[in-house]
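One protein chain omitted, others in place.
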Amino acid sequence: MIELLLRLLCAGLFILGAAFLVRRRELLAMLIGLELMINAANLMIVRTALARGDAHGLAAALIVIAAAAAEAAVGVALILALYRDFAEPEAEEIRELQG
Amino acid sequence: MGVMLLTWLWCAPALASALIAALPSRRLARAAALMASAGILAYALYLGRPLFDQTSLAILEMPFPASAFGIRYTLALDGLSFSLCALTALLTLLSLAASWKSESSQGFWSCFLALEAALMGVFLSRDLFWFYVFWDLALVPMFFIIGLWGSEGRRKAAYKFFLYTAAGSLCLLLGLLSLVVLHQRVTGIWTWDMAELALSPGPGRHAPWIFALLFIGFGVKVPVFPLHNWLPEAHTEAPAAGSALLAGSMLKMGVFGILRVLLPVFPMQCWRYLPWLGTLAVINILYGAFCAMAQKDLKRLVAFTSVSHMGFCLLGIASMTNVGLQGASLQMINHGLSTGGLFLLVGMLYERTHRRGIEDFGALAEKAPSFTFFFGFILLSSIGLPGLNGFVGELLSLLGMAQSYFPLALLASMGAILAAAYGLPAFQKVFWAPAGPGSVSEKVMDLDLREQLILSTLCLLILWLGLSPGTLLRLLQPTASLLARPV
Amino acid sequence: MGAPLALIAGPLSACAGLVLVLLLGLRKDHPAPHNPFIERCAAMACTAIGLFFLLNAPEAARTELLRADGWSRCWQALFHLATLGLLATIPLKGERPLILALASLAGLDFLASADNLLMLFVSLELMSLPVYLLVWGLLPSRKSLEAGIKYFLTGAAASALFLFGLALQYSASGSFSLHGERSADSALGFALMCAAALFKTGIVPFQFWLPDVYEASEPELAGWMSTALKAAGLLLLARLLFASPAVPAALWLSPLAALSMLLGNILALRQQNLRRLLAYSSIAHAGALAAALCAWTREPHAAPAVIFSYLSAYLFMNFGGFLGLRLTGALCVQDLSGLGRRAPLRSAFLALMLLSLAGLPPTLGFLAKLYVFLDLLQAGDKFLAAALALSSLIGLGYYLGLVRRMYMDEPAAAAEQPPICSRMAHSLIAVLCALACMLGGLYPSMSTDIGSVLAAPAAEGSVR
Amino acid sequence: MMTQYAALGVVAIPACALLVGNLFFHGRWASRMHLPMILSCLLVSLCSLFLAWEVHSGMPLLDAALRPWISLNGCMDSFGLRIDALSVSVLAMVAVVSTLIHVYASAYMQGDPGYGRFFLYFHFFFLSMVGLLVSNSYLQLYIFWEGVGLSSFLLIGFWRHKESARAAAWKAFLVNRIGDVGFLLAVLLMLRYFGTTRFEVVFRLAGELPPGIAALIAGLLFWGACAKSAQFPLHVWLPDAMEGPTPVSALMHAATMVTAGVFLLARSMPLFAHAPQVMSAMRAIGLLTALAAAIVAATQKDLKRILAYSTISQLGFMVLALGAGNVLAAVFHLITHGFFKALLFLCAGGVIFALHDSLHGATSASVDDAGGLSGRLPILTGAFLIGALSLAGLPPFSGFFSKDLVLESVFSSRPLAVLSLLTAAGSSFYIFRMWLLAFLGDRSLQRGPSSPVHAPGLRMKVPILSLAVLSAAGGMLGAPLAAMLGAPAPSLDLHVSAWALGSALLGFGAAWRACMSRPDFDWDWRKRAGAFERACGRDFGWQDFTDGFARAMKECADVIADAWENRRWDPFTESLADSCVGLGEQACALCRGRVNEYAAWMFLGTLLLIFAWVLRWVSCF
Partner (left out) sequence: MVTLAVAVCAVAALASAGLAFFSKNLYSSAFCLLAVLLQVALLFCLLGSTLLGLLQLLVYAGGIMVLIVAAVTAVGPESGNAKALGPSRAHAWALLALCAVPTAFFLIAARHCAPSLPPAAMLEKSMARLLFNEYALLTEAVGLLVLVASLSVLKEQHD
């Protein structure tokens, strides 16, 4: 039961995160979506680790959290730079490169 | 390793090409190119001595051991290769001599020698890998020759030439590779050697496909009927020397490939498809002739006659008889001489007037009698007047077909009628008819000594081959009798 | 010492270089833009030392995370070689790009020897995170920022896909080993991870970021990315393919490969920006590589060597191609008009690279393509072979179009001609690339020779 | 030994003369080009007469291979010489007549800007014909056969500024090519079945051929001969060929070109013996041609055209004789025809030369332009009369004997006999009509010119007179010729001679009645039956048909080259490339630079991968 629930939650979070990327046009919202996706994965890892009593999974979760933090930092830095230099934090606005 | 005599035959022009590209002055480059090509011709003839003496049937050179996938650098010079190499060397020399006055840069001369190197490589290689390398390599200098030194439409023509023939090359590549891979799969031996792949058991049920791929690959170069339409444009736009070499040597690559690869590997298929191949050949002959008949541009006309003449090569091959194959081989040489000569002549006309239209000229016979003589002579060779070389090749090809399948020979011989129908009116219009209002005939000076020498060489060869083709046929015979269908 | 050295020689040298550059950067405190020559040399020296160790460390070794053998060493050597080129040529206004490149190199090295999904994920992150910053930072402009953000967002999404796949595989097998237990979850997991790998390689529905990013980056960086990062993606793909449950690659990879080859070349036909054009061409080349990978799953014999030969050939010719863009200073197609007369040597170099990319004999590119053809035909994959042939033809269309433009078009007005870059390092590397492309093509046993080095892992079956 | 040298000399001397003329007679010397040529002709005549004498006195057949040409496993041919009765008899006639025409031409062409070139071509014509006669294989014969075609092309188009001359030259070459292809195919078949085309081998083995093949070969050879000897349906080039200078016409009609076809047929008789169907076709075609051409000749006005149709008609007689298997008759008629036709042409040329001033540059004259010349050109009048009498077949002129032989050979069949007698009457009619109108007619009625006429010079008179003598006395050659050919000596069959004589006289009477008794008859008749006259002028529509066919071919070429090659196929191949670029444009619509879309595509791709995997996984269970 718990398994099913958690799987539902993981899938839901992951798909919602993807939906952020597909449908939201604010870059920061897309970042939020990314965090959701990572969290979904992390939840899955932790659940497995705890269910199997496997310390490797926990270590992995910790490492993933750190990596996600690094990624988020880079993302925020990029978006802020765009805002600061060009004041356009929208996906729709950055379309200079195309074709 | 030895001295690698044959390797030098393609290495020498390659090196000369690189050297000439680096020379500081145009005049120096020109002289060097001419000397180099003369030297290469002499060297080629020197190499062919044992073949002439009939002390050996072929010279083989395999200096290196086999490498990955059984690729092995192997060169062989037999009668067929030798005659094509000599033809290439000769045409290069004559074409370069004919463009002596062009103020082209070093690149021009360099490109021609590079082209010569690639062509020599094609005619010498016995290893399919190297064959293909040279085959494709030949496109590059020709691309530049057309694209850089051609006439107005050169950019498009060069592009079209390259892409069209490269499409054929890719088919060829696929076919060759399938052949090699299938051979390996069946026999367990990696080999790219043409001789070893002959009658390969590899293709099996895939044979029709591989045959088709190879045929398309070679056919584009020949060119075979529906795949011919790169040729008129390339010929028309190329500089005279370029079209001479393109027609004279490059088209031969296709026929050479058919003789060297397609026939030995797929004799059964060839026999089975004989009526179809023959039909294609006949279509080539008649189609080229009909198209030539309607042309208003001299160079385009000559280009279409090429299509028609190469049809005779194909006809001889399709007959799969000893005589027909010899005829096809001979026709290659003949076509090289006569069409090469015609292109040079049209080029000389273009050099003087920058016009090529039939309507642009008239009454040249009065202005330029020796020009008229040479043009008429080579034209007669091209339309197959007996006593000149063109006739011998056509006769043997037709005879071969007559031995295998007479109705096709009958149809093909209509080409001889059409030849008169396209060649002579153009000749009459340009040389006999009074000059029209827009004519540029006044600008035409008669040939100077250099040009007369070039053309006399060709004419002498034409006459010699017409009256005594035996010498050359002896060289070509071993290949032909090897490939002929046993009676 | 031998065994651990074999394991971490690559990343260690990269990290050492990174630290060295950081330390050297401390000696002066002014942040003004400058060209840090010493730092560049230090970074290159460390990378070269790493390369040296890699080539001279014959032992095979493995830990829980990593394993070192001929296979991983070869890839690491490739990465080091590419990075050396990047480090030597990248234009600098501070030492930060060096640090980022070295960090990414460390990630690449880890990726090559990783034997553990978690390690793969972390190295993937370590490989790509600095590149987002490099793309953004090297050419600080709106375009580069836009490319950086696009790359980041899509790249992070790919990482998330990988991560979720990893979690699924973990839940299926209870370990992060590549060769764990199989279950329904791992089917999903491998699909997700493969998607991430395809993203890094730039295979068709995952390729959209690639032209944008290449267009906005410096040519050297784009050249490096198209070789090193693409190779990494392919490596990842290969790993997953041979660890994954038995889903035949023909089912999903071959259509995608064919699509990449064709679409990449077709899209490149109409490009005006040269970097974008080369980006599309690199998509097509990735398709060819993926095709070779498909053949690998059917015909395991020669394929690793084939893929590696293709990649090393591609390293020379594509890096050379981008270098040619830098050397000629050409940005868009029009800039090439009449270049042949203005800068004969440079345009000859660029033309050689383009013809090599087009796969014309006797260049290295031809040999690479020939191997792939052979491989495909050996595997009996006629469909892919035909697609490759067709795409080569289309590719020839634009490569040749560029050559034609260089030599057969009238030059633009003098004012509009782009300036020509003349740096020693560029010229030197260009000469190297040209030599490799010309002579390599005449050396048909390249693949078997590489194969003999790679043979060890292939025989052991670790890759499979 | 002597005979071999003489035989070789027959070919070698003209070749040397050509070489010498080509190399040395340039510039000022071009006007002396006739010297080496006439000398060579004389030498060849001597050689050939010597050979004829030798053959007559019983020299065995000379058949020598000189040098190999194409040798494929020894199955092909060499260059060689064959001197036998047939070749030597025709050769002697050709050489002598050509010599005379050469002499005549040197005067006739005096002052023409292309004088040197003319003699080169002219002599090349001669060389080709001589080579053709002494060939010992079909293949070698074919070489010279084409050489004859080429030189006729050059000579008919000699006045190259004239549109009509160019067209006629092309037409001659083309039609001859059409015939040549038949010959070529016959050669191919011979090579296929015998491995060689040497006469002796071919004739020896001909009996062993499958019956259909023998007929095919014979038919193809006949087709080739039809073109050269201007038999229906390939005769269309000959009337137009009058565009060349008159000596060319004389040479072509008397000695070189048209005789080649008859010679080929005579030569191939052993082969034709195995193809009776072809023989009957030859009879039919020969007779049809003879009759039709005679009718057409009777309606023509142009001097040279009348003679041209007359040639066609006479050639029809020869083919008729050959079809009946009578080689002697054909060859004999060939020789006498050579004499009197050359004579007639030279006379016509003399008339044209004489009327030069009033023709305003035209190169031919009609009977209208001439008329009533007898007073001013007595020699020509007399010589022409001799030629006409000979052609009409009145004794004792040469034509009488040869025509008699021809009629004799077909007399056994009533329809053939009637028709050929009718033709003989027709010949008599048209030639006397021509003579009467041109030389005796009333000037005033014929609106003839009154400007002064040029009397022919010595160099024109001598050939004319010599030929007149030959035409008059050529009948004596019958017996030696028969002896040489191994046929029974011709003896006059009085029955046949009477009929022949009667028909000739009938023709003469009709001509006299038409032209002299009512001088305006000719013109009234023209007005009344204009349609018939036009039809005759176009060979009863056959010319229209062939012209239409040529036009259709040209249009066909235009359609292929333009409508198909240039407008369809070429653009199609190019559009393949363009469509690739177009596809790129379409695909670019997908890359609009929106990062959301990138992500969407990525997820879509991932989903597809998942589907592949899941499907696979599910299908495992």
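For clarity, chains are labelled A, B, C and D in written order, and residue numbers in each chain start from 1.
Please note the rule applied: a residue touches a chain if its C-beta (ideal position, glycine included) is under 8 Å from a C-beta of that chain, and two chains touch if they have at least 3 such contacts.
Fair warning: this is a prediction, and the values are worked out from it, not measured in the lab.
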Neighbouring displayed chains - absent chain, whole complex: A, C, D
Among D:Leu8, D:Ala273, D:Leu506 or D:Val614, residue touching the chain not depicted: D:Val614
Positions on chain A contacted by the hidden chain, ascending: 1-9, 11-13, 15-20, 22-26, 28-29, 31-32, 35-36, 39, 42-43, 46-47, 49-53, 55-56, 58-59, 61-63, 65-74, 76-81, 83-84, 88-93
Touching residues on chain D - with respect to the absent chain: 594-597, 599-600, 603-604, 607, 610-611, 614
Residue numbers in chain C that touch the chain omitted from display: 8, 11, 15, 18, 31, 63-66, 94, 96, 99-100, 103, 106-107, 110, 118-119, 122-123, 125-126, 129-130, 133, 137, 140, 168, 171, 174, 183-185, 188
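The criterion applied here is as follows: only the chains that are shown with their structure count from here on.
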More contacts between chains, A-C or A-D: A-C
Centre distance in Å when chain A and chain C are each reduced to the mean of their C-alpha atoms: 26
Chain B and chain C, separation of their C-alpha mean positions in angstrom: 43
Geometric centre distance via CA averages, chain D-chain C, whole Å: 78
Multi-partner residues of chain A (each touching 2 or more other chains): 18, 21, 30, 94, 96-99
Shared-contact residues (touching 2 or more other chains) in chain D: 577, 588, 591, 593, 595, 599
For the chain C and chain D complex, residues of the former touching the latter: 149-150, 153-154, 157-158, 161, 184, 187-188, 190-192, 194-195, 198-199, 204-206, 208-209, 211-212, 245-248, 251-252, 256, 263, 266-270, 394, 397
Chain C contact footprint on chain B (complex, rising order): 67-69, 71, 129, 132-134, 136-137, 139-140, 143-144, 147-148, 154-155, 158-159, 162-163, 166-167, 170-171, 173-174, 177-178, 180-181, 184-185
Chain D residues touching chain B - in the complex, by the definition given at the top: 67-73, 142-143, 145-147, 150, 153, 157, 160-161, 163, 166, 169-170, 173-174, 177-178, 180-181, 184-185, 187-189, 191-192, 553-554, 556-558, 560-562, 565, 569-570, 573-574, 577
